[in-house]
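Removed from the display is one protein chain of the complex; every other protein chain stays in position.
And then subunit A:
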Amino acid sequence: MVEVLAARKQQVLEKGKDVFNIECEKPSTAGSVSQRACVFCGSRVVLYPIADAVHLIHGPIGCAAYTWELRGSLSSGPELHRLSFSTDIREHEVIYGGEKKLYAALKELIGAYKPNAAFVYCTCIIGLIGDDVEAVCAKVEKEVGIPVIPVHSEGFKGTKKDGYKAACEAAFKLVGKDDITPVSKTSINILGEFNLAGETWIIKDYYKRMGVEVTACITGDGRVAEIGRAHRAKLNVVQCSGSMTYLAKMMEEKYGIPYIRVSYFGIEDMSKALYDVAEYFKDETILHNTQELVKSEVNALLPKLTEYRKDLEGKKAGVYVGGSFKAFSMVKALRHLGMETVVVGSQTGSPEDYEYLKEITNEGTIILDDTNPLELSGFILEKGADLLIGGVKERPIAYKMGIGFCDHNHERKEALAGYEGMLNFAREVHTSVTSPVWKYSPARIKAAEAAQAAEAAQAAEAAQAAEAAQAAEAAQAAEAARAGKEILV
């Protein structure tokens, strides 16, 4: 059994064996090689795709450098979000405060780039030195006439999840700014889809074919003006692990817009996401369009999946992703490929999430919260996975162990949402798992040799058994013959 830190014992369970509820939503144990990021990271993830705003990181250089262009987010128009702006706080400001520098930076930036809004991310140090970022932003906003929004994302104030919340609060300040542009009666907002590899475009196309208008995607391929009129859409559709559930709740409270939670990954979840919207509008045409869309997409997809399934049937997978909603979809999607999930975990799951994971996985599956490489690699080995689904820090671990890998976090270059996404996913998994390179992996060679030896042993045993049976038969025959002879004689 893999060794788990004492303090983490309640964060790992084996389905069917352990009966406790997973402990989660707590900071990583001090001293662990945690895979988790900070509040700032969460905020940055959510707001970053707003492409016509500037994103100024108020803090020392690292925070800006490490979030510059490392998470894709495609834009169909402006690309301001892809530049990295930082106040590059130095010792001087740590001692005397950074407000002056922030003010000057904002003015320079807005003057030079004429953005439609500006976000100012506060990092750890700003929280500590106590800059009045609100006041600076308010002052600049007044002077330049665009929204200048502070994001309270000091890293130490919690986990990535708290960053989502801070980002939602910031985004909420844009909602309601545009009250004139008309919005359709059957319109929705998509919340929590970030257009990493063009997913937003796929999903928007589905809704368009259904006859539903997408007023705003917050924040994939996002624009300040779209978010400004989002309050007038009729329904909020919250994607994935709910990084933006908080925004949906605020919009429900203030503007009376209900929300539903969906996942765009995998066949069932994608279809359900579309049907849920269709049913909400109780509109015959939309419902009909949806049925047609799902039918044609699934019919086109299934035969192609069968091709991949042939090679993948019976293979095993480990899943370690950021959000738990994604983990649910992965377990189901892998099942379509004939694969079993033997290890599954997330960085930010809630107790209900882990309960649900227990429901949908097989006996013996390892379920874990906020794991570390030693643990993860141990479980992968123990359960004999052929594939790991994870993010940037997991990739080389999988390769070192000689197993396939699929990036389902922010580094993915293939759109994995929707029916097209399912096909991309199947192709990627197939490519990785069946790649010939694994045959050079010493671990694989050893495993293959062991299997071969076992097979040979089995064959030998069978041969022996057959021989014994033959001998017995011959003896019997001889006996019979003798008996016959005797009779004959």
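Following the convention adopted for this analysis, a residue touches a chain if its C-beta (ideal position, glycine included) is under 8 Å from a C-beta of that chain, and two chains touch if they have at least 3 such contacts; residues count from 1.
Please note the rule applied: contacts and distances are computed from a predicted model.
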{"item": "Candidate names \"CRISPR-associated endoribonuclease Cas2\", \"ABC transporter substrate-binding protein\", \"Nitrogenase molybdenum-iron protein beta chain\" or \"NADH-quinone oxidoreductase subunit NuoE\"; UniProt protein name, chain not shown", "value": "\"Nitrogenase molybdenum-iron protein beta chain\""}
{"item": "Residue touching the undisplayed chain, where the options are A:L13, A:I89, A:M210 or A:I257", "value": "A:I89"}
{"item": "Which of A:R209, A:K332, A:K393 or A:R427 contacts the chain that the document leaves out", "value": "A:K393"}
{"item": "Residue, one of A:L70, A:A300 or A:A456, that touches the chain absent here", "value": "A:L70"}
{"item": "Candidate in contact with the missing chain, chosen from A:Q10, A:S32, A:S350 or A:T434", "value": "A:S32"}
{"item": "Subunit A residues touching the omitted chain (full complex)", "value": "3, 5-7, 27-41, 59-70, 79-80, 82-91, 93-94, 100-105, 108-109, 112-113, 124-125, 127-129, 155-159, 373-374, 377, 392-393, 395-397, 399-402, 441-446"}
